[in-house]
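With one protein chain withheld, the remaining protein chains of the complex are depicted in position.
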Amino acid sequence: RQESIANLSLEEYMRYGRQMIVPEFGALESQLVLKRSKILVVGAGGLGCPALLYLTAAGVGEIGIVDNDIVDVSNLHRQVLHSTDTVGMLKCHSAAVMLARLNPHVTVKEYPIRLANDNVFEIFEKYDLILDCTDAPAVRYLVNDAAVILNKTVVSGSGLKTDGQWTILNFAGVGPCYRCFHPKPPAPDSVTSCQDGGVLGPAIGLIGINMALETIKVLTGHYKPEQFQPFMCAFYGYHFQQYRTFKMRGRQKSCQVCGEQPTVTRTLIERGELNYQVFCGRSEPYTL
Amino acid sequence: RQESIANLSLEEYMRYGRQMIVPEFGALESQLVLKRSKILVVGAGGLGCPALLYLTAAGVGEIGIVDNDIVDVSNLHRQVLHSTDTVGMLKCHSAAVMLARLNPHVTVKEYPIRLANDNVFEIFEKYDLILDCTDAPAVRYLVNDAAVILNKTVVSGSGLKTDGQWTILNFAGVGPCYRCFHPKPPAPDSVTSCQDGGVLGPAIGLIGINMALETIKVLTGHYKPEQFQPFMCAFYGYHFQQYRTFKMRGRQKSCQVCGEQPTVTRTLIERGELNYQVFCGRSEPYTL
Amino acid sequence: MIKVKVEFLGGLDIISNHERQHKLTLPLEEGDATMKDVITYICKDIITDQKDVPVFIEDDTVRPGILVLINDTDWELEDKEEYVVESGDLFTFTSTLHGG
Partner (left out) sequence: MIKVKVEFLGGLDIISNHERQHKLTLPLEEGDATMKDVITYICKDIITDQKDVPVFIEDDTVRPGILVLINDTDWELEDKEEYVVESGDLFTFTSTLHGG
């Protein structure tokens, strides 16, 4: 009987009722779309924690978490899914335990591995949408290239200190990708991680929550391929006009991965012929 | 020895290191200011949960939580401090347990009561700053009036469906207050709660996190009384220009509580001669 | 003829068929039109159903609970109804929200 209410149990109906009555969301149909969706969150840090919290709360059916890092006490001011008693635990496991308490209807898969050329395709293939919550250009290019090649939309965010940015990449296979915006990688001396440069918890948290909202909007069909306007939102936490929305270029014909004559291919990546560390000019390997 | 590192333990030093190196934050001095601060969060719902999470993570010394409501399964899509196994528990207690796990250095005080004319002053007096995370105009006017009379800054947020707003009220006893912006209460038929009108989790969560960031900026002295520019930020989650910053009026001489000839006084409130339900034209009592 | 933009945000678009952004042409000369005229023409030309006018207007001005912004600035800082309209102005009306 309970299962017969259009594939939601009575408990799920009660749990999601307050979002299903929001007209822009799209009622029961959108809730069922969320339940059928599988998304992958790459990085369970300052961006991934709030994104995971709100997407689990909203009832996405399956969520994968890729992170091979361990919870450190220096993460806790911003990585609020973890706690003092999970210091030393794998982040993807610490997160999964907390998320199961919040919403047992969501299946959480843990990938305690470093995303790399030889595993990215087999993991991404299982998911409908990727959230890029990583911390370095090399892995951001890897996430982008694999997502474009597999035709997955990427919701991408980043932050540092008091500022942040977010956007939707390769939307429905028609929107611009990370390489359309950034054909050349930044000089290594201009790249700073949150661990090195510092970050305020709510500033990076804001970006992660915005990514959760954009993910819900993508999954439930708010954005249409024929009407999609490429954008980048930017947040400057200590500026009077804190938030800005920039109108961005569309997909570039010259793009090396999504353009007319792509040089970046699955074979090239899988054979290791594209070395993302070298491409980004870094000697040390990235960490998430 | 550990305590001698300028009143932070080595563990706290490591925990807060990544925010102390952010130049705008203000280093060790600001961390010590946070540790000495006492703030009160009125309402542990859709706004209060993310605000509490990030302010606890950031190391505010003492946080009081006022909420007499019980966790319901219909809250969990947005009130992410609570969980399936705390359904039926008082929200202030459910929140306090989770926050203690996140950061044991923070003292959390629970007030499982309904804020009212006869208790608001004795509670507010103990705190430096108030976060208004409530859900109805009657209690918003009560919070405002008591804070103005006691000279406390209020960080105020609100939301509904896909939209939200936040601002700083009565900043340092010089900024405009809620009555400066809204001398007349809205007609009851134009007032909708999240429980009745629905709300998306990340949309209301965003407002709560922004409130946490503004609280940190107020406590650490980013805003100066002589330079403060009154503002209201607004968020429209399904609009291309999602975020707007509006430049707002200053303190109004004609304001009934912060103006030159105030008619709203502590005596009037405490004696019950100002009935906020009647003022806001509602027959039923508010809930947080 | 003065061309301006009008926005209804925060749920106020219920009075204009859920359209949030509107172009409005005032049949007046620059210098002659005030905010009061903008409000008059909004009621006449933008509000779809005249039964909805009381959602927007009360006691001959904008209803309490609706914030009025002229080019993103509180109209209280801009002379309110007496503000002299310029071509290209953006008038934003947004409901005050109360939920939490």
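By letter and in written order, the chains are A, B and C; residue numbering begins at 1 in each of them.
In this text, contacts are C-beta pairs under 8 Å (C-beta built on N, C-alpha and C of every residue); 3 or more make two chains touch, one makes a residue touch a chain.
Keep in mind the model is a prediction, meaning the values are calculated, not measured.
Student: Please identify which of the visible chains the hidden chain touches across the whole complex.
Tutor: The chain that is not shown touches these displayed chains: A.
Student: For the chain left out of this view, which of A:Y13, A:Y111, A:Y223 or A:Y236 touches it?
Tutor: Only one listed residue reaches the unshown chain, and that is A:Y236.
Student: Using the document's definition of touch, tell me which of A:G26, A:G159 or A:G175 contacts the absent chain.
Tutor: Answering carefully, the residue with contact to the hidden chain is A:G159.
Student: Which residue from A:L34, A:L47, A:L142 or A:I209 sits in contact with the chain not drawn here?
Tutor: A:L47
Student: Out of A:S74, A:N119 or A:S193, which touches the unshown chain?
Tutor: A:S193
Student: List the chain A residues touching the unshown chain?
Tutor: 43, 45-48, 132-137, 140, 157-161, 163-165, 181-187, 190-194, 197, 199, 204, 232, 234, 236, 239, 244-249, 288
Note that in this section only the chains that are shown with their structure count from here on.
Student: Let me have the rounded angstrom distance from the C-alpha centre of chain A over to the C-alpha centre of chain C, please.
Tutor: 39
Student: Using the average of all C-alpha atoms in each chain as its centre, how far is it in Å between chain B and chain C?
Tutor: Whole-Å distance between the two chain centres: 30.
Student: So, what's the distance in Å between the C-alpha centres of chain B and chain A?
Tutor: Those two chain centres are 29 Å apart.
Student: At which residue positions does chain B touch at least two other chains?
Tutor: Each of 161, 194, 197, 199, 244-245 in chain B touches at least two other chains.
Student: Find every residue in chain C that makes contact with two or more other chains and list them.
Tutor: Where chain C is concerned, no single residue meets two or more other chains.
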